[in-house]
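Complex shown without one protein chain; remaining protein chains in place.
For chain A:
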Amino acid sequence: MAAHRYGLSLVFILIFSLLAHPSSCDTLEKANDNTGEKQSVSDAPQEVNTDGSAAVEDLNERQWQSTDVEVDRSDGTKDSETFTPAAAKDQFQEELVIRPLHSGDIYASFQFRTLWDIDFLQEGQKVSHYRLFPKSLGQVLSKFSVRELHISFTQGFWRTMQWGQPFIPSPPGAELWVWFHDTVSDVDGNWKELTNVLSGIFCASLNFIDLTNTVQPSASFKPLGLGNVTDHRFLRYATLPREIVCTENLTPWKKLLPCGSKAGLAVLMKSEKLFHSSFHSQAVHIRPVCQDEQCTSKAWELRQTLNVVFDLYTSGQGKKEWSLFKMFSRTLTEACPLATSSKIYVDITDNPEGELFELTPATPLLSQAVVLGDRRTYSVYDLTRAETFGQLRSLNLLLRWKGDSGDMLRPLLHAERYVAGFGLQTGEIHTVIYNNHPYRAFPVLLMDSVPWYLQLYIHTLTVTSKSRDNKPSE
């Protein structure tokens, strides 16, 4: 029995872009990941001996040096003053992607990524030292045995036909989906408590999520992280489409970042500008990922993303000229000192000769990546290098449109939904899915969750494609 979902038709775009998503993520990050993932692990002398093979890996050149550690075991004298901290097993990267849109609007997407080489769910290892990974989320993960957590708060509706595909799609309101570990015996109980705890962390009314609006998708959602277990009994999904996003949700979200909102890209997050936009979405995604190329062990990845589309007329005063100051009322002065990489990418794919818009200050760095199935070119500003900030010690990107942009490429997949008729007797819900590819067909998975007070008659379901009725198979 397929679960039906009401409220957002972009779900299958979620599915489709999820296909492309892992690749886009990796290639974008490979572009900026100039240091290896390897960390030096501190081992007591005993373990190196019994293990045989060297457990200490190569220490690559990094922009900041982690302190080498040897646990001081032989020295038991009382007046030894040395206090050696453990080697850093986590790293933090921040990036901002700016994409000018053909309608004159501008799309800014922040991503803050923390990678931590630790296994919360391993027996006997109690985590007590948190450095870059926020403690509040770490404790939530271990207490409720969560394998993956995705939560997003969105205000506004993503207009695919005018803006293209988003990097990470999200429905309006609040959306939460969680994969629990297969050791959990009472998934519903854990889910209920988890929603209450998250409502406290994010200052949102997530406690309104209960069994009447939670679904357990049986086919559509797969884990985005590592793992072989895909038993859908451990998956829960819920949305609250009427949930409001405002500064009180942004404040705790900013507090989860290692540098807070004091340094790095997060200083740009001023609520008066961010919420005066056509689309605003902030999300937290936690999943286990590969620690290294061989993928023999897990690391935890926490990604905090914030997508915002600034409107030409409300924020731009009608002038097709965008700058960091105009968008965020701030300029950048430094990177977050705790970040291994801090970069700004500006999408210049449609502007190879500079005839469409002009980007200042000029930068020599370029990067190419395949994003959502498209090859895009980016100008890169590396904030960890002092020369990016120039003489004034502040970076204010300026993007001035020169010519008319013309039409943009039509996005491949697109969906619409509308209501026809009225009342329970003659009302209808139409979902229209468009495939704009010239010759290819794509498999599409549509998940619809219907609230309990809306009685849909399944026998009235008709599926029409190319004006021909399709009979659904059993």
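Basically, contacts are C-beta pairs under 8 Å (C-beta built on N, C-alpha and C of every residue); 3 or more make two chains touch, one makes a residue touch a chain; residues count from 1.
FYI, contacts and distances are computed from a predicted model.
In the listed set "Hydroxymethylglutaryl-CoA lyase, mitochondrial", "AP-5 complex subunit beta-1", "GPI-anchor transamidase" or "TRUB2 synthase", the entry agreeing with the UniProt name of the missing subunit chain is "GPI-anchor transamidase".
The missing chain, though absent from the display, is touched by one residue of A:Leu115, A:Ile201, A:Ala335 or A:Leu399; that residue is A:Ile201. Only one of the listed residues, A:Gln162, A:Ser271, A:Ser367 or A:Asn396, touches the absent chain: A:Ser271. Considering the full assembly, A:Thr251 is the residue among A:Ser142, A:Gln162, A:Asn213 or A:Thr251 that touches the omitted chain.
Residue A:Cys295 is the one among A:Cys295, A:Leu366, A:Ala386 or A:Leu424 that touches the chain missing from this view. Summarising the interface, chain A meets the missing chain with residues 2, 15-16, 18-19, 22, 41-44, 47, 51, 55, 71, 73, 78, 80-81, 83-84, 86, 119, 122, 124-125, 155, 192-193, 196-197, 199-201, 203-205, 207-208, 218-219, 222-228, 230, 244-248, 251-252, 270-272, 274-276, 290, 294-298, 443, 445, 473-474.
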